[in-house]
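With one protein chain withheld, the remaining protein chains of the complex are depicted in position.
Chain lettering (A, B and C) follows the sequence in which the chains are written, and residue indices restart at 1 in each chain.
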Amino acid sequence: MNTFGRLFRVSVLGESHGQAVGVLIDGCPAGLPVSAGDLLPDLQRRMGGGAGTTARKEADAPLIKSGVFEGKTTGAPILVLFENNDIDSGAYEKMRDTPRPGHADFVARSKFGGFEDYRGGGHFSGRLTACVVAAGAIAKKIIKPVKIEARLVEAGGSNDIDAVVAAAMREGDSVGGIVECRASGLPVGLGEPFFDSAESLLAHVIFSIPAVKGVEFGAGFASARMRGSECNDEILDAAGRTRTNNAGGINGGLTNGNALVLRVAVKPASSISKGQKTVSMKSGKQAEITVEGRHDACIALRAPVVVEAAVALVLADLMMLEGKVPRVLGK
Amino acid sequence: MNTFGRLFRVSVLGESHGQAVGVLIDGCPAGLPVSAGDLLPDLQRRMGGGAGTTARKEADAPLIKSGVFEGKTTGAPILVLFENNDIDSGAYEKMRDTPRPGHADFVARSKFGGFEDYRGGGHFSGRLTACVVAAGAIAKKIIKPVKIEARLVEAGGSNDIDAVVAAAMREGDSVGGIVECRASGLPVGLGEPFFDSAESLLAHVIFSIPAVKGVEFGAGFASARMRGSECNDEILDAAGRTRTNNAGGINGGLTNGNALVLRVAVKPASSISKGQKTVSMKSGKQAEITVEGRHDACIALRAPVVVEAAVALVLADLMMLEGKVPRVLGK
Amino acid sequence: MNTFGRLFRVSVLGESHGQAVGVLIDGCPAGLPVSAGDLLPDLQRRMGGGAGTTARKEADAPLIKSGVFEGKTTGAPILVLFENNDIDSGAYEKMRDTPRPGHADFVARSKFGGFEDYRGGGHFSGRLTACVVAAGAIAKKIIKPVKIEARLVEAGGSNDIDAVVAAAMREGDSVGGIVECRASGLPVGLGEPFFDSAESLLAHVIFSIPAVKGVEFGAGFASARMRGSECNDEILDAAGRTRTNNAGGINGGLTNGNALVLRVAVKPASSISKGQKTVSMKSGKQAEITVEGRHDACIALRAPVVVEAAVALVLADLMMLEGKVPRVLGK
Partner (left out) sequence: MNTFGRLFRVSVLGESHGQAVGVLIDGCPAGLPVSAGDLLPDLQRRMGGGAGTTARKEADAPLIKSGVFEGKTTGAPILVLFENNDIDSGAYEKMRDTPRPGHADFVARSKFGGFEDYRGGGHFSGRLTACVVAAGAIAKKIIKPVKIEARLVEAGGSNDIDAVVAAAMREGDSVGGIVECRASGLPVGLGEPFFDSAESLLAHVIFSIPAVKGVEFGAGFASARMRGSECNDEILDAAGRTRTNNAGGINGGLTNGNALVLRVAVKPASSISKGQKTVSMKSGKQAEITVEGRHDACIALRAPVVVEAAVALVLADLMMLEGKVPRVLGK
């Protein structure tokens, strides 16, 4: 379903070209100062707006419809809505018969029997990540002073990200990228023994971000090529500090107090103006399409703040589970 | 917690050197033929027994304590227990003061206040994967004719796995590896739109397997280095067959009918007989340890059947959610 | 939390005197015709408006913000919002220091540290039942042709309900009542063996309706006074029809195909204009209050449609769990 979390529970809703997208946050401690303005910095990071990000211009102005009273959370569910305004659905209706390669068009139609809102990707749109970012901004406040920072470390296989993106744009193409996220200041012991390991929960939320195709912690795939004597992190003191951090801050599924480090593979955006081959659902025959409309040449540019939010959601939930966050704050 | 699944729900329990480990399976359709013998082939694959796997010799004889009557599932919860017999805990008590690098020793002690059963890794032991494998064997029956096959494609960075493992053994060291898993015959549309994408659920369970540090689908991390025109899979027909499979069989979080393909990074086993530096929890001073006891030089050798089981658990749940499996079978 | 259901999952939100109340419905099958107009008949039944119900006049106009496209559900989450307009919070601020007997004032303040939105009962207001009714109206469509009907069978201990309510109004007092609900056309076998018995789930949702203090099925409390020979329902045919229905349509926690019958005890509204004794939180001294504002003399008058909705939510979830409702309708 569209819900995640055990104590800090987040549900997303809405469609790209419908009336609104939004997020319902249940379980937020009471007494936390929250305003729409608090959410804007992260929302603006997500909007991108530079070279390589879509020309769609949504104000992304969050409307807090419930759960906040006199500037503080009440303990009741918080609904944050984003009205959709800058909608241009024409291009999508035209493409209805020819599912875009790499997109959810084909699977959504099959799963929901053609009743899905297909415009702009509908409920499968990357626009839903605004909801995750809004919830993440609240989660970040809860887990203070834990600090989360993600950045794009590579695009199209290169560190010269600007050049790679510019080249893709020129050719009507797109590129993927790798986001690295670090969280510091974590307590030891977050995560649950078996199915709810910290890695499990983090990967769960991160893989729900559209276009994510890989997640690794610490040395990750590189650790599969290591010897144990090389991969094991030497323990330096009784607080558990380690000399290296191949574990990415997690042992046995639990945080070990060192920095949490993870990397996320973001595939290139599927929507490109270059011609692509697909099939006509009606005729069953091959067809060639070019995806019009406004697209990102590199969605990975906008992904770091979404990854941060995903990490914050999980950490808020785990810290509440571990009793590290009181149910009433600021007393 | 130690539970996963919405309709097909699996809970693991037990400790490596306690009385037993086991798995409780709730939501299994009634009428499915299940016997202890049915579980043995996969359990034996997990036991390994060749070069590079531990010398611990548990019969791993599954005892079905409930939920099966006259050879068929009843619809009530199924408890499968494995009694522990071949236990040798001496080595662990000696190491109590010096947490092993790369192990859960330090974090478990911190999280559970020293009350955890530390012997043989306790509840954090790889032995718990026998429970996953047993549940997976039942899940595989449910999702027939879907077929899941995993294999170790690389160890220590090499295809010559035997040689790599032998070298590590000689040196009292260990190596990691990469497991690739493919599932074919899947219906289109498994997975839920946002937080319960097929990738999210699969990664969730797979990251609960001890030693897993990375998961990728289809082209995975390589797709982050591709162009969209290269990464998008051309759609060949109205059934959604694609020419390439960079998506690994999943678009928009939903299965697309092509083969599901994922790769799992397994780090080298932490327990090695080579000397390692750690700390004494009592004195706070540096200490050197060598881990005695019976260990795997390459746990990745035993991982493929565990990954298959993890995938089977998710697919069974998703197929039941999608109404692809009746609640009473064989009528 | 504020969420109920496993496959058909309903989350309520909002405050009586905040911006809005609303309900998020996840898991609704795709292809179901739903419009705001479809929700109005039940919403109007809830509003009451006759003698004995509050003079607060909210239009209760449901705004469907997501999950419906071209008049049909899409399979994505449905958000229904009710904006609050006719708000008069003056009376509540005055009473902040003196918790009203029988109300959530005292407990909410204690639980949420004084951060709760106390105006008009805030998130604890009976206004939240509009959300349940809206979700119930959709659930009723899903479970067709199952039919649910509830009515007030008694108020203040009498069948002459009009007279009882009028007398209470005259005296600035309130009365409770008993609602009986019947559902017919149910399949056999709804409910899960142990913790999710049909009775458990129904009682769970019904007891979340404000002012409910008792729930019984079939002969209920009267069955505690019966002999087994009298209470057991004779089985008439192989379809399970019974001569009597002391079981209220449920055996062993599962529906038995006979009419589901339950009764709900609704206490009198706590808000009365008669003087009542309470305490001043500041001084700790006794205080006398009269609750001004607009109140129901008999909230039980408005309860039947809420009970119907609660029953519908549970039945929709159970029918989906049992595979009686496809995930895509109307194909």
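Quick note on the criterion: contacts are C-beta pairs under 8 Å (C-beta built on N, C-alpha and C of every residue); 3 or more make two chains touch, one makes a residue touch a chain.
All of these numbers come straight from a predicted model, not from anything done at the bench.
Engineer: List the shown chains that the missing chain touches in the full complex.
Structural biologist: Per the contact definition above, the missing chain touches A, B, C.
Engineer: Which listed residue (C:75, C:120 or C:268) would be found touching the missing chain in the intact complex?
Structural biologist: C:268
Engineer: Tell me which residue among C:99, C:120, C:136 or C:304 touches the hidden chain in the full complex.
Structural biologist: Touching the chain that is not displayed is residue C:99.
Engineer: Could you tell me which of C:201, C:260 or C:328 touches the chain that is not displayed?
Structural biologist: Residue touching the absent chain, from the options given: C:201.
Engineer: Could you list which residues of chain B touch the chain missing from the display?
Structural biologist: 1-3, 9, 11-15, 18-22, 24, 26-27, 30-31, 65-67, 69, 72-79, 81, 111-113, 115-117, 122-123, 327-328, 331
Engineer: For chain C, enumerate the residues touching the unshown chain of the complex.
Structural biologist: Residues of chain C in touch with the missing chain: 1-4, 10, 12, 99-104, 106-108, 110-111, 123-124, 128, 154, 156-157, 168, 173-178, 188-189, 192-197, 199-201, 203-205, 207-208, 210, 212-221, 223-238, 240, 242, 246-248, 251-256, 265-272, 274, 276-279, 281, 284, 286, 300, 322.
Engineer: Could you pull out which residues of chain A are in touch with the chain that's been left out?
Structural biologist: Here the touching residues of chain A are 6-7, 75-76, 193, 321-323, 326-327.
By our rule, only the chains that are shown with their structure count from here on.
Engineer: If I average the C-alpha coordinates per chain and also across every protein chain shown, which chain's average lies closest to the global one?
Structural biologist: A
Engineer: Using C-alpha centres only, name the chain that sits farthest from chain C.
Structural biologist: B
Engineer: So how far apart, in whole Å, are chain A and chain C when each is placed at the average of its C-alpha atoms?
Structural biologist: One centre to the other, that is 36 Å.
Engineer: Determine the centre-to-centre distance between chain A and chain B, using the mean Cα coordinates as centres, and give it in whole Å.
Structural biologist: Going by mean C-alpha positions, chain A sits 25 Å from chain B.
Engineer: If you look at chain B, which of its residues touch at least two other chains?
Structural biologist: In chain B, 193, 322 touch at least two other chains.
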